[in-house]
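The complex is shown incomplete by one protein chain, all other protein chains being positioned as in the whole.
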Amino acid sequence: MIFLFAGFAALLVASSLLVVLHRNPVTSALFLVLAFCSLGGIYLLLQAEFVALVQVIVYAGAIMVLFLFVIMYLNLRQDVERGVQTAIRRGLGWLVGAVLLAEAFALIAKRWQVGPVSGGPEMLEGNTQAIGRALYTRYLFPFEITSLLLLVAMIGVIVIAKGRGGTAAADDSAEEKP
Amino acid sequence: MSGVIPLSWSLALSATLFVIGVVGVLVRRNALVIFMSIELMLNAANLAFVAFGRSLQSLDGQIFVFFVMTVAAAEVAVGLAIIVNLFRLRETVFVDEVNLLKG
Partner (left out) sequence: MREYLPILLFLIVAAVFAGSTIGMSSLIVPRRRNARKDSAYECGVDPVGNARARFTIKFYLVAVVFILFDIEAVFLYPWAVTFRQLGLYGLVEMLLFIVILLVGYVYLLKKRAFEWD
């Protein structure tokens, strides 16, 4: 189990690093799919079975499809990253990242948190059922608010992407060539 | 069951993922890649939620993950629509070329 965790973690870190480093946005998006899938594997190891499947369905299945559609619409090639200003910003970015990482690991190494709870009672019913019961009783109100959030997102997207006139994408310059 | 994953391992992985996301936001100029890095950070938070929930024997962590995912989906939908509009107006997705407000 420890080895599986290490394997998934290595895959996750490597693919998310490639997301950040790769110049081609399409390749970045595909590595992000790999990262999400390996994160799903880690959720499985942490006994969050339903979350793992939802991770694959929602993130790798739906959100990344949206990313790919937009990348294909914009028709991006390799990013050009040149110039002194860009180099300075890159250096600063990596510096900030290194400081943050060192800080995080210093905090984790302090072991102020509770240690791993060993084993614990195995749940008799399925993970999905337990989630359902908590979600629809204790978290009823956030759940209903979620639907409002989705409604607002839906309307927002239509207003931004189609304009107020209701005409289909007025200056749709992206018609593909025959 | 051949052993339980220590909480600190999951937290270290979550911190690493978050830092990669931060570096991505700071280093890249492509708005789409910046968005992907933000997704990485949200996923790091999700991983921390699940890890703590596992360690505390509680389901609340996993339920928070659902709400985070919903917010992420809404954010991606609206954000990408904004990027599409930006591209239509300015023919660029590089965030440092969008300096209309700089005067």
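The first chain written gets the first letter, and so on, giving A and B; residue counts start at 1 in each chain.
By our rule, contacts are C-beta pairs under 8 Å (C-beta built on N, C-alpha and C of every residue); 3 or more make two chains touch, one makes a residue touch a chain.
Since we're looking at a predicted model, the values are computed, not measured.
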item: Omitted-chain contact residue, chosen from A:Leu95, A:Ala109 or A:Leu140; value: A:Leu140
item: Positions on chain A where the hidden chain makes contact; value: 1, 26, 44-45, 50, 54, 57-58, 61-63, 65-66, 69-70, 72-75, 126, 128-129, 131-133, 135-137, 140, 143-144, 146-148, 150-151, 153-155, 157-158, 161-162, 166, 168-169, 172, 174-177
item: Missing-partner contacts on chain B, residue numbers; value: 1-2, 66, 69-70, 73-74, 76-77, 80-81, 84
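Going forward, only the chains that are shown with their structure count from here on.
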item: Chain centre separation (chain A, chain B; CA means) in Å; value: 5
item: Contacting residues of chain A [partner chain B, same complex]; value: 1-2, 5, 9, 12-13, 16-17, 19-20, 25, 28-29, 32, 35-36, 39, 42-43, 45-48, 50-51, 54-55, 58-59, 62-63, 66-67, 70-71, 73-74, 76, 79, 81, 85-86, 89-90, 92-94, 96-97, 100-101, 104-105, 108-109, 111, 113-121, 127, 130-131, 134-135, 139, 142, 146, 149-150, 152-154, 156-157, 160-161, 171, 173
item: Touching residues (chain side chain B, partner chain A) in the complex; value: 1-13, 15-24, 26-30, 32-33, 35-37, 39-40, 43, 46-47, 50-51, 53-57, 59-60, 62-63, 65-67, 69-78, 80-85, 87-88, 93-94, 96
